[in-house]
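Only one structure is covered here, and it is reproduced in the block below.
Of the protein chains in this complex, one is absent; all others appear in place.
Let's turn to chain A:
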Amino acid sequence: MRKTNNIILETAVKVLLFFIALYSVYIFTAGHYYPGGGFIGGLMTAGAIVLLLITYDIKTVTKILPVNYRILTAIGLLFAIGTSAGSLIYDLPFLTHAFGDVHLPLLGELSIHTATLFDLGVYFVVVGVTMTIIQTIGEDE
């Protein structure tokens, strides 16, 4: 039997993957002012990884992205709990968020809201859960 090769798909995905990943990061960061947020951004990132899984195989993708998605889910939940419980230190109710101007070494003056960190937790959980479901079903033969 002749071996099939899908070089058109592989070459197209090499270009498209960066657009999809960039678009998911854009949707995640724009979530405060425009439609979007952690959930749909996480789903788009998972979609990019799924496209990689369809094009290549599980072994190659785990070599490209050596991420344990169950630990990613745990890290996301830790972010959510941490930003929620952080307000207790300042004697404020649970889930009270704060914002302020922070001077970062590379980016300069930034107005940062702690809801972004909560959203980052949602993002990690969505990516982790989606990829766990898809990889668990995909590995089953």
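Note that a residue touches a chain if its C-beta (ideal position, glycine included) is under 8 Å from a C-beta of that chain, and two chains touch if they have at least 3 such contacts; residues count from 1.
The working rule: contacts and distances are computed from a predicted model.
Not every chain of the complex appears here, and the one that does not is recorded in UniProt as "Multicomponent Na+:H+ antiporter subunit F", selected from "Protocatechuate 3,4-dioxygenase subunit alpha", "Glutamate synthase (NADPH), homotetrameric", "Multicomponent Na+:H+ antiporter subunit F" or "pre-crRNA processing endonuclease".
Contact residues of chain A toward the unshown chain are 4, 9, 16, 20, 23, 27, 34-36, 40, 44, 47, 50-51, 53-60, 134-135, 137-139, 141.
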